[in-house]
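Only one protein chain is missing; all other protein chains are in place.
What follows is chain A.
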Amino acid sequence: MNGILDFIAGLGRAVLDIVRMAGRVALFAAVALSHVVRPPFYWRTLWGTLVEIGYFSLPVVALTALFSGGVIALQSYTGFAQYHAQNAIAGIVILAVTRELGPVLAGLMVAGRVGAAMSAEIGTMRVTDQIDALSTLSTNPIKYLVTPRLVAGTLALPFLVLVADILGVLGGFTVCVMKLDFSASAYITATIASLKVMDVTVGLVKAAIFGFLIALMGCYHGYHSRGGAEGVGAATTAAVVAASILLLTFDYLLTDVFFSQ
């Protein structure tokens, strides 16, 4: 009996911890967002973060999208060839890339690359008193460090996903035409016929939300890191794990909202 009670108590504590954490993150995000419309604005930080996320993440996102599009085409062919349904492959590739693979894979890549970097940078600033120094120099640390990163994450990821969509389709096209001897013109025609503005738009909306969540997790965990190098390392890990889980959770919820009939 005691074992059951202990289990329920432990479960309750865990739920309370999660709720408490969600409340803290929501408050942190609300404070940061409230600075979006209140001057002063830190354009240089915003621009620097936009370049860091949008430009320097391009190679990793591009390669991921290119190969994923190719893999989808190859796997689809293996299955569809049995039923002589190869003509559907172009439609499958563009649907998978624009709706799911583009936003999710780009999001996961950016979470690993940029979310970790944000958390490590802000965490290091925390443990070396640089955040306290900001406060003593007439600067609100959340306004200076967090708000521009949240805005940059929200704006940059849709751009990356647009690139990922194009390269993902290109990957599928390359595999189908170069390896599987599809007709290039037929593949392009089928792709255009299957392309839906709604799919691309929802993919970009997902990307904006994912970008916001990745930046939020990076900033939140970095801002609250404690205890020197070990604390910064723990914050960085937590930021990437939390961003990845949130990203996949929101992916399901958004898919349910936009596509379930």
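Here, a contact is a pair of C-beta atoms (placed from the backbone, for glycine too) under 8 Å apart; a residue touches a chain by one contact, two chains touch by 3 or more; residues count from 1.
In this section, contacts and distances are computed from a predicted model.
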Exercise. Which of the following names does UniProt give to the chain that is not shown: "Organic solvent ABC transporter ATP-binding protein", "4Fe-4S ferredoxin-type domain-containing protein", "biotin carboxylase" or "Sulfotransferase domain-containing protein"?
Worked result: "Organic solvent ABC transporter ATP-binding protein"
Exercise. Which residue, A:Ser135, A:Ser183, A:Thr201 or A:Thr237, contacts the hidden chain when the whole complex is considered?
Worked result: A:Ser135
Problem set entry | Omitted-chain contact residue, chosen from A:Gly23, A:Pro40 or A:Gly227 | A:Pro40
Seminar exercise, completed: chain A positions in touch with the non-displayed chain are 39-40, 121, 124-125, 128-130, 132-133, 135-139
